[in-house]
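Note that one protein chain is taken out, while the other chains of the complex remain in position.
Let's turn to chain A:
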């Protein structure tokens, strides 16, 4: 009897990806996301300038403590990439992920937009997937921002050239760049566990701030637990335990053992907390 009745539209697989596109676009247009990326870009600049000033006043041989490659930065700007990733991985990067993933569902619930996405209908599992994929995209973008900023700063402040690996052998600058890219990839993968954890916490509450704070709090707690020797029995299961193993990519031959353990652990976290988030979010009452 009506034109309204004649339109029963069917979902299309390809159109379903529209939500993911929209999610990524929305996330990366937020002022907050851009601020986080700006902070991440700023860290390598600070580190580079600090090293430059330090060596300028003390001569080029300094280099006590700090990550293994910090002393190499003055000889080769490419090492600023490795240094910066080592500096940002324990806190800045996972904190940024914690903010993005923690806010993913809780922030929408807080604003009330969640109910409108769900009646659109986004589909709960599909929305959760889009949120997780966007968090993963942020892991990658955040890491690349650090790496690129470090590369540019390193090239501006220090000479570039052949790369001497931790094992003593030398590789060309081109191969060094490739290794830097591989390291950025590994660092991004290292963050997937935090992203899944943050997303799960995000499904538990209607307050974006609470979810972000809880995620970042857990991150700090885990880092502290990882330094207490009495807890060595549980430490291999802490998501941050193998984070700095990315340096093993700077050996010849590469030590794969810890790298593999790291990726395996991140996958475990992604599966466990991803499933928990799914179980929670698909059954939860949305009243906000």
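Heads up, the rule we're going with is that a residue touches a chain if its C-beta (ideal position, glycine included) is under 8 Å from a C-beta of that chain, and two chains touch if they have at least 3 such contacts; residues count from 1.
Throughout what follows, contacts and distances are computed from a predicted model.
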Next item on the list: Identify the UniProt protein name of the omitted chain, choosing among "Cyclic di-GMP phosphodiesterase response regulator RpfG", "Polysulfide reductase", "NADH-quinone oxidoreductase subunit H" or "ABC transporter ATP-binding protein".
Entry: "ABC transporter ATP-binding protein"
Checklist line | Selected from A:112, A:217 or A:264 as touching the chain missing from the view | finding: A:112
Checklist line | Touch criterion as defined above, residue of A:26, A:170, A:221 or A:275 at the omitted chain | finding: A:26
Item checked: Contact set of chain A toward the excluded chain (per top definition) -> 1-5, 7-12, 15-16, 18-19, 21-22, 26, 29-31, 111-113, 115-123, 126-127, 283, 285-287
